[in-house]
Structure formats: structure tokens, C-alpha cells
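Excluded from the complex is one protein chain; the other protein chains are retained at their positions.
Note that the chains are named A and B in the order they appear, and that numbering of residues resets to 1 at the start of each chain.
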Amino acid sequence: MKPLLTTLAAATALSMTMVPAAFAQQEHVDACFVYVGPANDGGWSQAHDVARQKVEEHFGDAVSTRFVESIPEASSEGAIERMARSGCDVVFTTSFGFMDPTLAVAERFPDVKFEHATGYKTAPNMSAYNARFHEGRYIQGVIAASVSETGTAGYIASVPIPEVVLGINAFILGAQSVNPDFSLKVVWVNDWHNPGLEADAAKVLLDQGVDILTQHTDSTAPVQEAAARGVKAFGQAFDMIEAGPETQLTAIMDTWDAYYIDRVQTILDGTWEEQNVWLGLEDGILSMAPYTNMPDDVKALAEETEAAIRSGDLVVYEGPITRQDGSVWLEDGQIAEIGELLGLNFYVEGVDDQLPQ
Amino acid sequence: MLESILLTIATAATPLLLAALGELVVERSGVLNLGVEGMMIMGAVGGFAGMILTGNPFIGVLVGVALGVALSLLFGFLVLTLATNQYATGLALTIFGLGLSGLLGESFIGRSSVRMPVLNIPGLSDLPVIGRLLFGQDIIFYLSILIVIGVTWFLFSTRQGLKLRAIGDNPQSAHALGIKVLRYRYLAVMFGGACAGLAGAHLSLVYTPQWTENMTAGRGWIALALVVFASWRPFRVLAGAYFFGAVSIGQLHAQALGLGIPSQLLSALPYLATILVLVIISQNRRLTLINTPASLGKSFVPDR
Partner (left out) sequence: MRLELIKRGNPSQVLRFLSPLIGLALAILTGAIMFAVLGKNPFQALYVYFVEPLTELWSVHELLIKAAPLILMGAGLSVCYLSNNWNIGAEGQFIMGALAGSIFPVLFTDVQGFFVLPLMLGFAIIGGALWALIPALLKARFNTNEILVSLMLVYVAELILDYLVRGPWRNPQGMNFPESVRFPSFARIPELMPVDGRANWGIVIAILVAIGIWVMLSRTLKGFEIKVLGSSPRAGKFAGFDAKKMVFFAFLLAGGCAGLAGIIEVAGASAQLRPTISPGYGFAAIIVAFLGRLNPLGVIVAGLVLALTYLGGEAAQITLGLSDKVARVFQGALLLYILACDTLIHYRIRFVRTPKAVGSAADA
């Protein structure tokens, strides 16, 4: 490893003689993106790609962007390295599984900046960023409990990771703030994007008596299914109103551009620094699609809830909160630690499912 | 609720049934086409594109079928005319189809569409429990049932069907008897492509009216499995497809009930059940040996 490091160090030293500081102001930034799925998967990766296009629009000629799509997490290090070597100033790697490969490449390319989404490891030239999607889920829970007649919602979940568990808990907490007896049925499809299976899960949940659907998977199939059965649903990642004009209540939209534009600007300014951030509604990294298809009082309640979260008056994970097994998790007024939330793997009370341990 | 559950199972089973029926005929002629997934995804993108461009879902179905046939002809040219290895060609066809459908479908992503209309059969569709299941469905469902009956009749009650099976068992003898082996096989392969295309169109027009990349999600492989599962008999394909559909819907119900079984175990159930049933079926050696096309997967080049 040594000779490589010395050559790299020499290269760094050389560039430093030409440019006074390692992270100096730049005229132009080449921003690169690595996606885990197709750039137009209609969900996670597409949200990042839409944000990438907005970065281009925003900066015009000062910024160019490139991306590489459908990179399997299992063999991503080569692709990330190819990006780093091809002259990128910053590489955004947009899937949790890219964390260690990104870190490895970041160590080899100290001049390139790396930004990794939804992980927790950082380095002097590698930041971590994530969005507090559960803030949106809480609002959805509030709406669901207000409009549901059966008092039960169905949750189509992807894979059991802390982020998804956080979302399920936030949803039920929001719902319980309106109706303490509200309950939630969960189906795991063990996939992020599988329209057929998501539709099946939607039908199964509806057959078991839920009258509101929400999803943490990427396709519009559950919204379409809800529309076909005349019940209400929430969109995911995008405004999915087209899939159910009379069905969608609101959607959590991934609006990464707020973050990307910010970060690219710091590179242009020469002020980029390593950070580990978990941003929320107030930061614009996620936003809510218009509140539709609900009575005005519910809409008002939803807007109120959103405003309270934005202002910090309402914290989703603030006690009293009881675990699913009935034990106390957070005392009245106690706020969960970020570290605990990031690794959360238990349900709160009211979820009609058991989490694999 | 029961009616609704049965409908859900029928929807899940129909694309599997269609693709498997097509492959059954192909395999009965002695050709193994592992490219079902590729043809199916082309059918899905074709169906959706046709619907969006013309606004008519029926034209969509035709376009989907046409693209399925087109891909099957490419396969046919390679394995029949050029006698390439069927296993490798089928796999390459799947890679090609998945890529090409992604390329063709790029502009259709995110477009919303009209679901295929339901054709109620007057009087019958109001029957309790089975009414909507059997008589209140879309045209592709009815077609899938008709094709089961049609394929059974063709294979076991017509001269052409007999010839096709003879070709599958021993193309050399069939050729010696003056049967045009390659012509039969071409037609069989095209039928397989049409069925896979129809199955794909069902996915993008009925099952989930949308187009997204890789939306077949491995159903082509399940269809291949069902053919063997059914020991090359059409009505057993019907049973197998609905059995598979029932198990995969059933595991979701078990999850929604919150029984606390690891979801991965439940997700594996359809595959484990398939293996189990297969073992039970194949224990009956006579039955499987009679039905397995003896020349399956082997190239045939007529000597002239």
C-alpha cells in the first residue's frame, strides 16, 4: 500500500503547489453520482437523478454532472474508483451499501470529495448525509388516523433496516396522537422495487380490512391498487398524484436537490468540510406533496403538524413512548438520542407485526 | 373477502400461466427457451407503449404480443436455423430483452395509464364467490383459460399436435417420416413468444398498469419452473400457476396477520413448496418419463 500512498501524496503535494489550499475556490465543479438502481426507477435512484438535474439547472455552466446507474452494492468499489479517477470533484454515492466501498476509495483519493447517503461513516474527505423521512411519516399517521374509518392502516414495507422501522414507528406515533387505539398492519416485500409484489401486498392488506395504505417501497402500484378499490393512500419518494388523483392524500417527496445545491456551492466557494448530517423537513431535503382528498379540518391539522415539526415544537421521537412489549422507552419529555434512532430495531406500541431480531 | 382473495390469486397467476403455457408448447417441440423473462419484459414494454401511444389497451396487447414474437424469432433463427446452444442463447436473449426494453421504455416511465377494462359476462358475473373470479375479469384472463383448453386440445387431439410431440421426442425419426421439423419448431417458438408477450402485457396493463424497468421481477423464471412442475401438461400448468399464486399471496396474508414468522422464510415458501410438489410428482417415474420431451434442449439439423 505504501508506494501507492506516496505517489498519491506526491500528486497531492504537486496540486497543492499550484493551488494554495487543498479545498480552494473553484471555477467549475464536476459532480458525479453513483446510483444503486436505474436512473429512472421511479423511486429512490430517480429522486437522486432529478436532484442531479436540478443541480445542473441551478448552476448552469459552472457545474457539470455525470452519473453511473444500476451499480450492484456487491461490486461498487470499482465503479466508485472509476468515477474518482475520471476527474470528479465530488462523488455522491446514494445507497447505504456503498458506505464501505466509498470509504475505501476516499482513502485512496484524498483530493476528491465524497458524499455518502444514509450511512454513518465519514472521513476527512467523506461526508454522510441522510433525511429524517420519519417526520413525513408522522404527518401521514396523523392524516391516516383522522380519515380512517376502520382504525387500521396497512404499511407496505421494503426491507427491515432502521430507516424503515423508524418510518413505521413514526407513522403509528402520528396516528396515535389522533386515535390512541389506531393499529397498523405491516407486510414486508423484501424488495425495494417490485410493482407486482407491491400490488399483491396492497390487495392483501385491503382484504384484511385496512382502509388506508402507505408504502416504503418505490413503485406506484400500491397507490394504483388503492385507487382501484376506492380507498386512500400515501405516495412515496415522489408526488404520485397521477397514479391516484382521487386517492393520494399526500406523499413524502425526496428533494435531495436542496442538499446537493448546497454542497456543490461549498465546493465552488472552497468551504466544503466533512460533516455527518441528518436533515429534516425544515432543511428542504424532504417535502410533503399537496394535502389533497381530505376534509378541510384534516388538512388544517396536517399543515399544523408540519409547521410544528418544522419549527421544532414537535419532535417525533419525544416521550412518553412505549415499546411494543409494553416497556417504557422514552420518559415524558425525553428525546431519543440520534445514535439510538439511527440503529433502531424495535417497534413502538400499536404495530401489529413482529420485527425479526 | 374470499372472492377478493381469489381474484388476487388469479391476477398473480395469470401472467405465470400464460408464459408457462407458451413455454410448454415450445418445450413439447424439443426446444428449451430460457429467454422467457426477456420476451415477457418486451411484451410488458410493448403493451404499455402501445396503450399510451394509441390510448387503446387492446392495441397495447397486440403490440406486446408482437414484440414477444419478434424476440422469439431472433431466438428461433439462432437455435433453429443456426443450431446454437439453446441454454446459452436463451440466457443471452434474457439479457438482451431486459436491456432493450429498458432502452425502449425510457420515455414511458412515470406515465399513468388506463387499466384494462373488465368484461362482465351478464348474469354469471353476479354469482356469489366465483362470479367475479370466473366471469368478471379482463380479456387476458379469459384468453389464458382458453389457451389452456386450446393447447390441450391441440397437443392431444390433433394430428399437428401429435407431430409436434413426435418432434419433441425424436426429431430425427420425425424428419425421416417427412415432418418439417424446423417449421414446427419455429411455429412453436413463435407461439411461446406470443404467450410470453401476452403475459408481459398483462403485467403492464392489468396487474400493475405502469411501466418500470425489470418489472417482470423474475416471473419468466417461475414460468419456466412451472412447465417442469406440471410435467408438460397444460392443465397441470394451470394448477401449478394458481398454486404458486396462492402460496405467494398466502405468505403475504400470514405477514399481515402479524404471526411473527421471519418474512424471509415466508417469502421462500413458494419456492420450497414448488420443490416439494415437484419431488412428489417426479417420484412417479412413469408419468414424468412419458411426458418429458426426450430431445429437449438438443439442437436438430436436418441432413439433406
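Note that a residue touches a chain if its C-beta (ideal position, glycine included) is under 8 Å from a C-beta of that chain, and two chains touch if they have at least 3 such contacts.
These numbers come from a predicted model, not from an experiment.
Touch, as defined at the top, links the missing chain to these shown chains in the whole complex: A, B. Summary of contacts with the chain left out: across B:48, B:141, B:229 or B:242, the touching residue is B:229. Residue in contact with the omitted chain (choice from B:145, B:187 or B:257): B:187.
In the full complex, chain A touches the hidden chain at residues 1, 3-4, 32, 38-39, 66-75, 77-79, 81-83, 85-86, 96-97, 100, 119-120, 159-162, 190, 339, 342-345, 356-357.
Within the complete assembly, residues 34, 73-74, 76-78, 80-85, 87-89, 91-93, 95-100, 102-103, 106, 180, 182-183, 186-187, 190, 213, 218, 221, 224-225, 228-229, 262, 264-265, 267-268, 271-272, 274-275, 278-279, 282-283, 285, 288-289, 297, 301, 303-304 of chain B touch the chain that is not shown.
What we mean here is this: only the chains that are shown with their structure count from here on.
In whole angstrom, the spacing between the mean C-alpha positions of chain A and chain B is 37. Those residues of chain A lying in contact with chain B across their complex are 38, 40-42, 46, 154, 160, 185-188, 190-191, 193-201, 203-208, 219-221, 224, 228, 242-243, 352-354, 356.
Note for the complex: chain B touches chain A at residues 1, 4-5, 8, 11-12, 102, 106, 109-110, 112, 115, 203, 207-210, 212-215, 217, 219, 248-249, 252-253, 255-260, 262-264, 267.
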